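Only one protein chain is missing; all other protein chains are in place.
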Amino acid sequence: MENPVSISPGAAPAVPSASRDKLVAAYARIRAATQQLCKPLAADDYQVQSEEWISPPKWHIAHMSWLLENFVLARFITDYTPFNEAFDYLFSSASYTQGHMLPRAQRGLLSRPTLAEIRDYREYVDEQMTNLVTSVAEYDWRELSSLVRLGLQHEQQHQELLLMDIKQNFFANPMKPAYRHDLRSPRGEQRPISWLLFGRGVYQIGHAGNGFAFDNESPRHEQLLPGYRLADRQITNSEYLDFIMDGGYDNPSLWLAEGWAMIKQQELTHPLYWQRGDSGWKQFTLGGLRKLNPAEPVCHVSYYEADAFARWAGKRLPLEAEIEIALQKKAVHGNFIDNGFLHPSPAGDTGQWFGDLWTWTASPYTAYPGFKPVAGAMDEYNGRLMSGRMVLKGGSCVTPPGHVRASYRNFFHPHERRAFSGIRLADDI
Amino acid sequence: MENPVSISPGAAPAVPSASRDKLVAAYARIRAATQQLCKPLAADDYQVQSEEWISPPKWHIAHMSWLLENFVLARFITDYTPFNEAFDYLFSSASYTQGHMLPRAQRGLLSRPTLAEIRDYREYVDEQMTNLVTSVAEYDWRELSSLVRLGLQHEQQHQELLLMDIKQNFFANPMKPAYRHDLRSPRGEQRPISWLLFGRGVYQIGHAGNGFAFDNESPRHEQLLPGYRLADRQITNSEYLDFIMDGGYDNPSLWLAEGWAMIKQQELTHPLYWQRGDSGWKQFTLGGLRKLNPAEPVCHVSYYEADAFARWAGKRLPLEAEIEIALQKKAVHGNFIDNGFLHPSPAGDTGQWFGDLWTWTASPYTAYPGFKPVAGAMDEYNGRLMSGRMVLKGGSCVTPPGHVRASYRNFFHPHERRAFSGIRLADDI
Amino acid sequence: MENPVSISPGAAPAVPSASRDKLVAAYARIRAATQQLCKPLAADDYQVQSEEWISPPKWHIAHMSWLLENFVLARFITDYTPFNEAFDYLFSSASYTQGHMLPRAQRGLLSRPTLAEIRDYREYVDEQMTNLVTSVAEYDWRELSSLVRLGLQHEQQHQELLLMDIKQNFFANPMKPAYRHDLRSPRGEQRPISWLLFGRGVYQIGHAGNGFAFDNESPRHEQLLPGYRLADRQITNSEYLDFIMDGGYDNPSLWLAEGWAMIKQQELTHPLYWQRGDSGWKQFTLGGLRKLNPAEPVCHVSYYEADAFARWAGKRLPLEAEIEIALQKKAVHGNFIDNGFLHPSPAGDTGQWFGDLWTWTASPYTAYPGFKPVAGAMDEYNGRLMSGRMVLKGGSCVTPPGHVRASYRNFFHPHERRAFSGIRLADDI
Partner (left out) sequence: MENPVSISPGAAPAVPSASRDKLVAAYARIRAATQQLCKPLAADDYQVQSEEWISPPKWHIAHMSWLLENFVLARFITDYTPFNEAFDYLFSSASYTQGHMLPRAQRGLLSRPTLAEIRDYREYVDEQMTNLVTSVAEYDWRELSSLVRLGLQHEQQHQELLLMDIKQNFFANPMKPAYRHDLRSPRGEQRPISWLLFGRGVYQIGHAGNGFAFDNESPRHEQLLPGYRLADRQITNSEYLDFIMDGGYDNPSLWLAEGWAMIKQQELTHPLYWQRGDSGWKQFTLGGLRKLNPAEPVCHVSYYEADAFARWAGKRLPLEAEIEIALQKKAVHGNFIDNGFLHPSPAGDTGQWFGDLWTWTASPYTAYPGFKPVAGAMDEYNGRLMSGRMVLKGGSCVTPPGHVRASYRNFFHPHERRAFSGIRLADDI
């Protein structure tokens, strides 16, 4: 099980052991968070793939180990012995391996390797990773530590995906089981919207500073914006119900053509996870079915629904730059996964700028001027997805704390509703 | 948990306790056989549904309990308390519940109820059933015992289905896992075909006697047949390879139109579970991938392939009646599931009449003259399926011993290849 | 344009010129009938293909010429020059050319060759054919005349298909245009059903005598039948409405499983071409939309609907042999295409045995014992279609007179409703 590590004999690694310790600790902490998220699952739950675009929890877990094995261990350890060579085909994803990989739709068929084997795989990778971080030679440190940090950021993205997928898997079950029975429901009343004004100007957009950022946040650059204003909170269920009651889903003049086609073809009349019953609206949450709370922000809407709502309200969705400028001035605090709701909360005295729900923007996800994807690295996929998607900003109640920032660019197709996505209005001045 | 049973107080049940004991024992034996079949499965394997027409093993197990609960317990026990009322929606099948049921394609999504709960369900039903058989009043005995026997026959059908589905699930896994590693491979050489002759005459067809039979085997009736002859064994892999090598899959004049369309659309060039590799042909079995044994009978062919082979060979497939007449004179012995191969075996000195592989016949599955489906019973579905299917006869290496007889009518669509099905040739005289 | 015909110089053809004249006349008459059927079409109508299984009228016309060119002219005329070599790919059908042919679904795309060119094609073929029949050498006469007769029978089948396809094309048009405005509506009242009895016995089935028959009607053979009885007319719209009103389309116990799946998936609640409006039921006919006449026989039902109706009525559909035995004793008279209704007529004092509507039988379309397809001939396709279809007997109101006989076997898939098909009940004695 011991692999020879790339240590030049005699050359004592000069990396401060505090740096190594810090990285080992971050690694342990983030990897442990994934395991924590899996605790409420029964063995049966790991195997389910309720839609083609969903990965069974078991696959997520294996994939996160595969990523580290493939992009880190195999790169820095001479003659690295993979845990199981067949796993490369099973657990790679289209983002990285454009050719030879198990088709997405078949992920749910992998009863073998068993969950037990996948846990062994995880342990094996963790041991190798820890060993590598502790002992890698100085001249590899910079690249290694950068890749490990990148890998951990990816693991955090998969943590959010994991909860999104579990939610959809459980919703597909007619018994509507809860992921956790011990979740508190957020409380609070709805308050009126105030508007924040932003003057015409040339603004700086994109990643600044020395902290971690994905390649798609760069380069930082200037944008000329006319004056605009932003609502100081997200749209509530109550406001969205007004839109529904006013015939929002039956009025084609409110909708983009593709949006209208979608809601008519799929016969959609409300956000994902809503259910109308004899005793009023209910909403499926990670804590099971709950009575719909009108003061909570409306959640799991597509871009099309967000856009139609804004048009109905006589407003518009914000541009990415408009939101980013606002976020630049806010502390990165909010209702993240560590709040323990796993559900968005009424605004109260916050502006719901970070956390709660990803805000749909009216900006297609495209490259910044001068964008260059990081060649060969784990995040090169960011560039390949720059088509047909819209940007979302700010993080959500299932985002790990510390993961997002003002320049962070999330993206989904305009029809997708599985993300914890919400609506913030904007307007011209 | 105790349900009140329909016992008239004071009226001692006059059913001989030996009869009750015999039925309890049969019940226990057949139910235990199902559990035995599940032993080699990992927890993960129970959840997989690799095709829409497949049921995950977990679902099979629950369904067999649902059948007894719904058709027996709920009928004979006053105010019967079902284990879980929601299970009716989850575990009924289209054969019985034409309306309100979980769509087939969603069976693989049921991570809840968990396997543990489904085992509890099974135990609950077994306890109730044993109790009922032991104590039901005399005037209900005849109907009850008849229904229990019918239910057990169904369970045996599901045992065969279970192995068919497991085989397909494991084959869908790129790792090609074996269901059991301890299975012996059958041995033997290929021998020449001899022909059995049957003269022109009016023959009796259909179920006779007092033993159990499904409704579709009745009524017994006469058929006028010209003389014919039957091969005294099934077609081997070696003979089928000759067909392949001779361009069988590329010669449209050998195929029924629908068969030709199917093989071209799906690009089929060999039976299901065959794989051509650098070192020759392999065959996926319940014991994993094996080198193809030319002396074994060819297996997992569709009706279209069987028919094309027969045409290529200058012969034809037998009619159901032609096979049944031959079977009437044979003892019901052969390579059934208790042989422990779970795979067909070379003919040796047997005729492969019973067991080994279900024989495709050229007879569409239709009603016998005067056929009346048993109203409201568990097998009423037999009549509803009398369209578009072909009859197969004789049982297979995954059929429980004692389950088939000469008049037994199995049926599949002509395109299906998942059954353990083979080819026996017939000819006119 | 003149092709050298296979005439041995000096050898005077000894075929009686009356025989030649008779065949030339039959040829001219049947080919003219096709042109007559096309008269009511606008140029635009020739191009339409409203479903994949429909051929545009233009294609039918070209195909009928292709058939003669390919199977007759190219065979008997040395160095025959086809009208246009590209037509072989465009106008062959899967029945004859299993490989290289224009996919069915693309027939509607052939705006070129234009209708004018296809008419030239037809004239060219007619001239060549007439010339060939008039002058072919004696030693080829027997085979040629047999093939020409077969070709003309095919042309008659396409005449019926042409009207079926035109009906469906026009129905697909929201304007619901009439094919002909001058068609009379049949008249008459509904009369009670009487039952004809047939005793148990061994009957002769299949083609007898010297007249023309397709290969699938042979060989004539014996069948043993228990006694049975047949209704002396077809089921009326009025009787079928009773079935509908009684919830026939909502009662799964009346339907074969595939039939139930079909009507639920396609949301069928009545026969094809029916429409329910404010002023009651209407029916689309070749004469346009008409008020539904309750006394007419119900038309354009699938086998599944016919079978469900029979089960609802406490009866069953007849076997092919049962109908054929009855037809053997009837004169081949009835409401055929020459009646000029192009629509079924109330029974009146007829038994609707021939003409009016093809009767669905409960017999799958399979080979007769000892059946051998005619090698290489135009009707070899009959054998290739012997899977998944049911037999219909007796001809219809769009069948050319003289085309059918007692042993004639028409066949459609059980879900098909486009044929002029109806229901006759049978019962056991």
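Letters A, B and C name the chains as they come in the text, with residue numbers starting at 1 for each one.
FYI, a contact is a pair of C-beta atoms (placed from the backbone, for glycine too) under 8 Å apart; a residue touches a chain by one contact, two chains touch by 3 or more.
As the structure is a prediction and not an experimental result, all values here were calculated from the model.
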The chain left out of view makes contact with A, C
Touch assignment to the omitted chain, from A:P16, A:G247, A:G340 or A:G370, lands on A:G370
Cross-chain touch to the chain not pictured, restricted to A:H221, A:R276, A:K291 or A:H333, is A:H221
Answer key for A:A14, A:V202, A:M245 or A:A331 versus the chain not shown reads A:V202
Touch with the missing chain holds, among A:F198, A:F212, A:W260 or A:W281, for A:W260
Missing-chain contacts on subunit C, rising order, are 42-48, 50, 58, 86, 89-90, 102, 106, 108-115, 169-170, 172-175, 177
Residue positions on subunit A contacting the omitted chain are 94-95, 98-99, 202, 221-224, 226, 252-253, 255-260, 303-304, 362-364, 366-367, 369-370, 381, 384-388, 414, 428
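Assume only the chains that are shown with their structure count from here on.
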Common contacts of subunit A and subunit B, by label, are none
Between the Cα centroids of subunit A and subunit B the separation in whole angstrom comes to 47
Separation of the C-alpha centres, subunit B versus subunit C, in whole Å, is 39
Taking each chain's mean CA coordinate, subunit A and subunit C are separated, in whole Å, by 61
Touching two or more other chains in subunit A are residues none
